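Just below is one structure, and these are the notes that go with it.
Let's look at chain A:
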Amino acid sequence: MATPFSATPKVQSVVMRGIVKRFPGVVANDHVDFDVHQGEVHALLGENGAGKSTLMKILYGLYQPDEGEIQVNGRPVTFASPLDAIRCGIGMVHQHFMLVETLTVAENVALGLPSSRGFVTDLERVAARLRALGEQYGLPVDPHARVWQLSVGQQQRVEILKVLYRGASLLILDEPTAVLTPQEVEDLFRVIRQMVGRGHSVVFISHKLHEVLSISDRITVLRDGRKVGTVRAAATNKAELARWMVGREVTFRPEKAPVTPGPVRLAVEDVHARSDRGTPALVGVSLAVRGGEIVGLAGVSGNGQRELAEVIAGLRPPTQGRVRLLGRDVTAWPADARADLGLAYIPEERMRDGVILPFSVAENFILRDHFKPPFARRGILQPQAILAHSQALIRAYQIKTPGPETPVQHLSGGNIQKVVLARELARAPQVIVAAQPTRGLDIGATEYVHAQLLQQRAAGAAVLLISEDLDEILALADRIAVIYEGRIMDVLPAAEADPQRLGLLMAGVARATG
Partner candidate 1 sequence: MSTRWQQRGRDMLYPLAAAGLAFLMAAGVLAALGASPLQAYAALVKGAFGSRNALAETLVKATPLLLVGLGICIAFRGQVINIGGEGQMIVGALLATALGLAFPHWPGWVMIPLAMLVAMMGGAVWGGIPGVLKAYYNVNEILSTIMMNAIAVQLMNYLLRGPMIDPVQAQRASQIPQTAALAAAYRLPRWVPTRLHLGALLAVVLAVVVYFLLWRTGWGYRIRAVGHNPHAARYAGIPVKRYTVLALVLSGAFAGLAGMVQVYGVNYRMITDGSATGFTGGAGFNGIVAALLGQLHPLGTIPAAVLFGALLVGANAMQRAVQVPSALVTALNGLVVVFVVSSEYFRRRARKRRLLQQTAASAATAVAPSSPED
Partner candidate 2 sequence: GGTQQAETQAPEEARPFRIAVVMPSAINDMAFSQSMYEALVKLQQEMGGPDKLEFVYSENMYVVDDAAAAIRDYASQGYDLIIAHGSQYGSSLQEIAPDFPNTSFAWGTTVDTFAEQGIDNVFAYEARSEQGGYVNGVMAAMLSQSGVIGVVGPIETGDAKLYIDGFKAGVMATNPNAQVNVNYIGSFSDVALAAEAAKTHIEAGADVLTGTAQMVVGAVGVAKDHGVLWFGTQADQSSLAPDIVVANQVYDWTVALKPMVENIQNGVRGGEAYSLTLANGGLTIQYNPQFDLPAEVKDAAEATIQGIVNGDIQIPVGGE
């Protein structure tokens, strides 16, 4: 395979020793040792904020360690920038994608590389090589598509190709599976195995223990910036890993008490809607959720889930059809009126849509109620009431924060998610739309969110749970609907659903009868 970096040496071993990295107020890495050998998948585990990404960013030259050293192939190195790491054959796929959305795939790949044509870009050549590379690893992409037009899964392919294109033989994959469907995870694992077979090495970060156990050779666990230990995957199990990560026992199967469903609280009738790009996103969707019931909506992202949630929440006008909440036709109601009627909405992209990062925790709690008593009277905010409310929620939801005045941006991802959840659930909702509520959360936080949703179900709320994580849906839902290309393929009782069947439906294979 001829890449511009075909001369790049193979990484035979990487050793990080005694790595310390401090941020203001946090020691993100506290004397961490970590190593990877050629042909191995080494997983990195840890709760949110344990320091996984930081350690890998140091290895990739994005951060400089305060203490400690890195050796590649036995020689000590210092990486002043990613360029140095790239030259050593290291590549990284970041937790938050590093793609320029307005550029094409080929342009993103060619970015920063010298052109074979000197002053002029050689995008056709890049595209050709990219196709070849894609074929080789089973990662097909259209080199001329613009990145913003791609699904998340496709974007991830681009990220991996970008790294491979640069001749990397050590790949760092930071939570690559958080946004993938089971099918896509399978594909990714196939690619990883193929790469390892070619003598590459991979660092794999994930919160999903079964993934880690199935793909990796060795596993290192971090907690609060310190290394807890490294084990061979074959020699450990989920429970032990969870204990290492969290420091206590974790239940994987949430307790789901039987609840008799009540009347229909949320009904969507023959809804059609368009996406932001103007293409049809929902084509005649009908769905009903009863009180005391969790309906899971499964599907590969980009099949209309986002639009459906927004139509229900009042953020996207349907071109056709109605939405009923608690029996009332709210199709023409604005978002805040629906919220006041009893709708809670946990948006998928919570950093973007769910919180205002520079606002304090307390301010984020009143995002929906800043004009309502007791938080405001005649438009004037009431600090005491807001503070009391915040303290109560922080306590009830065990949100890790120095105080209600701390800006939300200083909290860890899991705690930010808890802020959104607390805010929405504290309004005693009758209907809850929760989109990907545990994406990116560690097992402790995930466990907590699940418990909360079940508690709301028990309290009689109607819950629409939108998730790509089939395990999550299977564990929580009473009924499961599958969406594909804007249509509901089928609605199954949870008891009749299994991953294979759901997977087929999600892939758009016609109603799997029987």
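With respect to how the candidates were assembled, all candidates are chains of the complex that A comes from, given by their letters.
Keep in mind that, in the parts below, contacts are C-beta pairs under 8 Å (C-beta built on N, C-alpha and C of every residue); 3 or more make two chains touch, one makes a residue touch a chain; residues count from 1.
These numbers come from a predicted model, not from an experiment.
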item	value
Chain A: touching candidate in this complex (1 or 2)	1
Candidate 1-touching residues of chain A, taken from the complex the two chains share	22-27, 30, 49, 66, 224-225, 313-315, 334-337, 339, 345, 347, 349, 352-360, 363, 366-368, 370-371, 376, 379-381, 383, 400-403, 405-407, 410-412, 415
